[in-house]
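The complex appears here minus one protein chain, its other protein chains still in place.
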Amino acid sequence: MANLFQKIRKGLQLYQQIDMEALEKLAAKVDLNAVVQNVSKLDDTQLQGVMKLLSGSGGHKKKVPPPVDGDFYDLAELLTPEQRALQLKVRAFLETEVQPIVNEYWLRAEFPYELIPKLAALNICGVTYQGYGCPGLPNIMEGVLAMEMARIDASIATFFGVQSGLAMGSIYMLGSEEQKQQWLPAMQQMTCIGAFGLTEPEVGSGAAGGLTTTAKRTPEGWVLNGQKKWIGNATFADVIIIWARDVDDNNVKGFLVKKDNPGFQAIKMEDKMALRIVQNGLITLTNCQVAETDRLAKANSFKDTAEVLRMTRAGVAWEAVGCARGAYENALAYTTQRKQFGKPIAAFQLIQNHLVEMLSNLTAMQTMVFRLSQLQDEGRLTDEHASLAKVFCTLRTRDIVSRAREVMGGNGILLQYNVARFVADAEAIYSYEGTKEINSLIVGRAITGFSAFV
Amino acid sequence: MANLFQKIRKGLQLYQQIDMEALEKLAAKVDLNAVVQNVSKLDDTQLQGVMKLLSGSGGHKKKVPPPVDGDFYDLAELLTPEQRALQLKVRAFLETEVQPIVNEYWLRAEFPYELIPKLAALNICGVTYQGYGCPGLPNIMEGVLAMEMARIDASIATFFGVQSGLAMGSIYMLGSEEQKQQWLPAMQQMTCIGAFGLTEPEVGSGAAGGLTTTAKRTPEGWVLNGQKKWIGNATFADVIIIWARDVDDNNVKGFLVKKDNPGFQAIKMEDKMALRIVQNGLITLTNCQVAETDRLAKANSFKDTAEVLRMTRAGVAWEAVGCARGAYENALAYTTQRKQFGKPIAAFQLIQNHLVEMLSNLTAMQTMVFRLSQLQDEGRLTDEHASLAKVFCTLRTRDIVSRAREVMGGNGILLQYNVARFVADAEAIYSYEGTKEINSLIVGRAITGFSAFV
Amino acid sequence: MANLFQKIRKGLQLYQQIDMEALEKLAAKVDLNAVVQNVSKLDDTQLQGVMKLLSGSGGHKKKVPPPVDGDFYDLAELLTPEQRALQLKVRAFLETEVQPIVNEYWLRAEFPYELIPKLAALNICGVTYQGYGCPGLPNIMEGVLAMEMARIDASIATFFGVQSGLAMGSIYMLGSEEQKQQWLPAMQQMTCIGAFGLTEPEVGSGAAGGLTTTAKRTPEGWVLNGQKKWIGNATFADVIIIWARDVDDNNVKGFLVKKDNPGFQAIKMEDKMALRIVQNGLITLTNCQVAETDRLAKANSFKDTAEVLRMTRAGVAWEAVGCARGAYENALAYTTQRKQFGKPIAAFQLIQNHLVEMLSNLTAMQTMVFRLSQLQDEGRLTDEHASLAKVFCTLRTRDIVSRAREVMGGNGILLQYNVARFVADAEAIYSYEGTKEINSLIVGRAITGFSAFV
Partner (left out) sequence: MANLFQKIRKGLQLYQQIDMEALEKLAAKVDLNAVVQNVSKLDDTQLQGVMKLLSGSGGHKKKVPPPVDGDFYDLAELLTPEQRALQLKVRAFLETEVQPIVNEYWLRAEFPYELIPKLAALNICGVTYQGYGCPGLPNIMEGVLAMEMARIDASIATFFGVQSGLAMGSIYMLGSEEQKQQWLPAMQQMTCIGAFGLTEPEVGSGAAGGLTTTAKRTPEGWVLNGQKKWIGNATFADVIIIWARDVDDNNVKGFLVKKDNPGFQAIKMEDKMALRIVQNGLITLTNCQVAETDRLAKANSFKDTAEVLRMTRAGVAWEAVGCARGAYENALAYTTQRKQFGKPIAAFQLIQNHLVEMLSNLTAMQTMVFRLSQLQDEGRLTDEHASLAKVFCTLRTRDIVSRAREVMGGNGILLQYNVARFVADAEAIYSYEGTKEINSLIVGRAITGFSAFV
C-alpha cells in the first residue's frame, strides 16, 4: 500500500479540504474509519442520497418552511379584486378578533356576544340579498365568506349562517314587503338576531315534512303548540321563525315569534361535544299566540320552506371546506415546527402522506364548491347538486380533521393547537341540515329515478 | 263483466273476510281502488314483499328487539365460570355506579373521587400480580376487565390502567422487596394513588428513549430537573414515578416522588377534548430531591422502563375494544327505538350497514385481543404483537365510534346518548402509549428487518 | 256492530270505488282481512309510505330511468361550442367503433390496429401543438379528449397518450426543427407510430433520474446499451425514443431509434392483468448504433425529459377521470335494469349509497382536473399541481371502479358488463407515471419544504 510519505502528502492535501477541528470533534463521537468504509461501499445513487440527507439534516434548524396556504390551486384568483379584498378583510377579522378567544369560549360553551357588533361592522350580513342594507353579492361570495369564517371557527360560521341565511332568508324570500321592511335592516345590522325553528325532537331536519308542531287559526290570529330542538341562536334571538303545521289545511306555515312571547320558552342544550359556541335551544311552544301579521306571508306549504333550505344548503358545504382548511393549515404548520428523532416531523414520509391526503381532498372540495356556486349564480342549482356537495365535503372534512389531529399526536386533543375543536365540530356539520344518509338518498333519487327513503 | 247479483254475492263473501269498519276508515284516507289496481299488478314476489312489509310495519310498535350484546361470537364462553362471574360483577359496578354520573363529570372535566373506594372494593387492582394483596389473575382477565371499564368509560379504564398497570407495575417489576412492601398493598387498596411520569413536552411516548429530564447523584441522594406532560392522575396522586436520565451514566432511571415534595409541581391540563375525566398533569421538577431509597432498585436503563410498557400495552388494545363495544351497543339500542318515516331506523338498509360494519370490526378486534392475551399468558408476547393489536384496535375503534355517532344523527353529539364521549375519547386512545405511526414502525421493523424510524 | 243491510249498502258503495275482479284475484293470494287490519293500524305517515310504495312498485315496470350522465355539474357547459362538438364527435367514435370490439381485444391482449386510421381521421393527434398538422387546441381539450377515450377504454387512451403526448411531445419540445419536420406530420397522421422508452427493469418511472441504460459517443454517432421495460407501443412502433445516460458527461439524453435497427429488440410483455390492449415491450439495446442526427437536439439532461413528463402528467389524471366515469355510467345503467326481490336494484338504499359515493367522487375529480387544466392553460402548472391531481384522481378511481363492480354482484367480473375491465385497468393507471407514493412525496416536498424520498 502507500508508504508513509505518500500518506503524509495526501494528508496535507486533505487538510486543505477539511475543517480539521470539526473532524476531530467528530472523531471523538463516532468511529470515523467505519464511516469511511461504509460510505465507500455506497453506489453513486446511495451516495447522493446520503449527501442530500446530510445537507438536509444539517439545514433543518435554519430552514424556513414554505408559506402555509390551503388554496393549492389558487382558486382565489377567480374572484374579482374587490371580492378578493373582502375575503382578506374578513379573514383578517377572524384571525385577529376570533382566533384569540375562540377556544376559551368553546370550552365554556358560551357565546362571545361582544363579537356581534364587530361582525356587523364588516357589513356582510345578508350577503346576497338586494336592498334592506344588504350587500347584494354573488352566491360565490356567500360561499367564500362561510369558508373564511369556518376556517377559524365553525360555530361563528354557523351563527352567521343562521342569522344571514336561514332567518333573514326566510323573511327575504317568503315575507311580505312590510315584514321585510320591519325586520331585515335591523337584522342586517345585527341589532336584531334571528333564529330558525324547524327541527323537532322526533323529526330530523331531513324528514321535516312530517312536522308535529301545530298552528291553529283563531279569531285573534294563531296559536302554536309543540317543541323544536337544536334551534341555533334560540336562547338569545330576538325573533324566531317557527314552522308549524296548520291543523286546518295540514300545510306547513311560518311564524315570526318574538323572544318575549309568553307562550315561547327556549332552554339551552347543555351537553354538546361539538359546535359548543352555538347556543342551541330546545323550544317549547305552549298556546303561543301570534298575530296574522306575523305569519310569513308567502309561506304556504313545506315546499316554500324547502326553498329556503335549498338556498342555504350550499353554504354548509362551504362551511365544511373552511373547517377542513383550518385543520389542514394548523396541522401543516405544526408538523414543520414539532420535532421528533431530531428533525421536524414534516420530514417523515408517514406525516407527508397524511398532509398530502388532506390537501388532495381539500383541493377537490374547493374546486367542487366553486362550481356549485357557479351553478347557483347561473340560477341552475338543484337540491341534488347541493346535497352531493354536502355529502362529499362533510365526509372528506371528517377525514381531514381526523388526519390533522393524528399528525399532532397527543397534542391533537388539546384545544390550544387549534385542531381538536375542528374534529368535534366536523361531526355536527356532518349531520346537520340533512344527514349524509338523507342527502345521499336525495341524490340517489335524482340519478336513478327511484325513491329509497322508505 | 259480472252482473250486480254476482257483485253482491261476492261482496257478501268478502264481508266474511274483511273487517268492514276498518276498511271504511281506510277508504276515507286513501283511494282504495287505486290500491287494488296497483296491488293487482304486482308479481308474486312483490306481493309477498308488500305483505311482509305491511305485517312488519303494523308490528313495529310491539316488536321486542333482540338483546343488545357486542360479544357476537360469545368469547365470554372461553372464560372459566369464576372469571365470567368477575367480569359480570365488574360490569354491574360500571353500569350502576359509573354510567349514571359519567357524562356530567366528563363535561366538567372533573374526577369522581367518590368512586375510588368502591372501585377498590371490587378487589381487582394489581390484576395479574402475585402477593401484596393482588388477585393474581391471568393476563386475559386484565384485558377483559379493561374492556369492561372502557365499555362504560374510557377515562375510568385509563385511571385504573395508570394505577394498576403503569404505577404498580413499575414497582412490582422494578422495585426492591422493601419498595414493594412499602407501596403495593396500599396501592392495591387504592388508599394510595400512583402516577407514571414518562412523556415530556417535546418527547412523545414513542420516542421516550430521548428523555431530557435529568437526575444527578448527590451525597444526599438525587436531584431531578425537567418537565413531564400528560401524566395521568398526576394532580392528585400520592406517589409519582418519574423517569429521568442520569447525567453521569446517561441511563434512564426511575424515582418514586411523593406529592408533597417541594421540588414537585403538577398543573392540571385544562383544555382537553378527550378523556376529560382523566386528570392529566404538566409536572415541573425543580431541584427535586429524592432519596436513594426512593430510586427504583432494578430500573437501570430505558430497557427496563420498556419492560413495563410492554406489559401494559396489550391493555390499551383491550381498552379500545371496550370503547368500541360501548359505542356499538349504545348505537344499536338507539336505532331500534328512534323512528323516522314511521319506522325504527334500525329497519333501514343504510343503518343496518353501519351496524354490521361496526359489529364485524368489533368481533374481529375481540378475537384478536383474546389471542394476544393467550400469547401473553404463554409468556410469548413481543412488542410487535402488542403494537399490532394496538394499531388495529384503535384504528377500528375510531371507525366504530364514528359510525355509532353517525347513526344517531344530531343526537350523536349530545353526551346523554352515550356515544359522543366515546368519539372524543377514542382519539386519545388512538395516540397514547405510542401513536399509530410509531407502533406501525415497530411492527414494520420486525417483519422487514429494516428500521424506518428515521 | 253494523247490521246486514248497512253492510250491503256499504258494500255497494265500495263497489263504486273498487275494481271487484282485481280484488277477487287478490283475495285468492293474500289474507285480505289481515291486510286491512294491518293497514288500519298504520299512522298517517306510515300509510303515505305504503301508498307511495304501492304506486311505486306497480310502476317499476314502466318507469323510464333518468338519462345516465356522469357530468353531474355540467362542466361541459364551460367549453366553447366548437370544443363541445369535438368532444361529442370523439365520444361518438369511441362508442360506435371502440366499444363493440374492446372486450374481445382486451381478453386476447391484442391491439386493434384497424382503429388507427379511423382514430387518425378524427384529426386530434398532437392535440395542443402548433404547426406540423396539429390542431393547436388548449390543454383543457387534451384533458377532455383523454377523458372521453378512457371513458370507453383506458388502453386506447394510453395508446393515444403515448403517441400524441410522450412520443410526439418529446420531439416537439426537444427536437431540432429538422427532426420536427421529419417526424411530426406523419405521427400526427398516425402513419408513423411512436414510443417512449424511459422506465427500466430496476428503475421505476418515479426514480428515472438513476437510469442505467448507457449512451457512448463514437466517431460514427452513438452506441446504446441497456434494457427498457413497460414501453407502450414498443412492439410495433416505427420510432422509439430511448433515454440513456451519456457515459462521458453522465447526463441523460434522448435518441430516436427506428424499429428496424439491428441493435434494437422489443419483446411483448405477456402476463399483464391490466391495460391488456396496450402492447408493452421489454426492450433490449445491444450495441445499438444511432446517428448523431437522431439524437434529440435539445435534450441535454434529465431536466429536459422531466419537462415532457410534466406536460403529459395532467393527462393521466384526466384518464383516471374517464375510467371512473365509464365505470360509473355502466354501473348506474345496470342497476336500473337488474332486478332482485322484484324491483330494480337501483331502488335499494345500499345500492344508491354506492352510486352516490361514486358520483360525489367523480364530480369532485372533474372539477379538480378542470381547474388543473386552467392552470396549465395559464402557464402556471407545477409538478406538484399535477402530482396532487394524479394522486387524488387515481385513488378515487380505484374506489369508484370497485363500487361499480360491487353493485353488479357476480356479473361485475364478466367483461361484457363493461366494468371488470376498468377495475383491472385502474390498477395500472394508479401506478404508472409515478406511483401514489412518489407523487405524494413530490407534493409533500412542495408544501413542507422537506424532501422525504430517502
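When the chains are written out, they are named A, B and C in that same order, and each has its own residue count from 1.
Note that a residue touches a chain if its C-beta (ideal position, glycine included) is under 8 Å from a C-beta of that chain, and two chains touch if they have at least 3 such contacts.
Note that the coordinates shown come from a computational prediction; the quantities given were computed from them, not determined experimentally.
**Q** What residues on subunit A make contact with the chain left out of this view?
**A** 1-2, 7-8, 10-12, 14-15, 17-27, 29-47, 49-51, 53-55, 57-59, 61, 341-343, 348-350, 353
**Q** Spell out, residue by residue, where the missing chain touches subunit C.
**A** Against the left-out chain, subunit C lists 103, 107, 199, 202-207, 210, 230, 269-275, 339-343, 348, 350-351, 398, 402, 405-406, 409-410, 412-416, 420-421, 423-424, 427-428, 430-432, 435-437, 440, 453-454.
**Q** Tell me which stretches of subunit B touch the chain missing from the display.
**A** Touch set of subunit B with respect to the missing chain: 45, 49, 52-53, 56, 63-66, 72-75, 210, 332, 335-336, 343-344, 346-349, 352-353, 355-357, 359-361, 363-365, 367-368, 370-372, 375, 380, 384-385, 388, 391-392, 395, 437, 440-441, 443-452, 454.
We take it that only the chains that are shown with their structure count from here on.
**Q** Find the most central chain, measuring centrality by the gap between its CA centroid and the centroid of all protein CA atoms shown.
**A** A
**Q** Find the geometric centre of each of subunit A and subunit C from their Cα atoms only, then give the gap between the two centres in Å, rounded to an integer.
**A** Those two chain centres are 33 Å apart.
**Q** Distance from the CA centroid of subunit A to that of subunit B, rounded to the nearest Å?
**A** Once rounded, the distance between the two centres reads 29 Å.
**Q** Just the number, please: Cα centre separation of subunit B and subunit C in whole Å.
**A** Taking the mean C-alpha position of each chain, the two centres sit 44 Å apart.
**Q** Send over the residues of subunit B in touch with two or more other chains.
**A** 341-343, 348, 350
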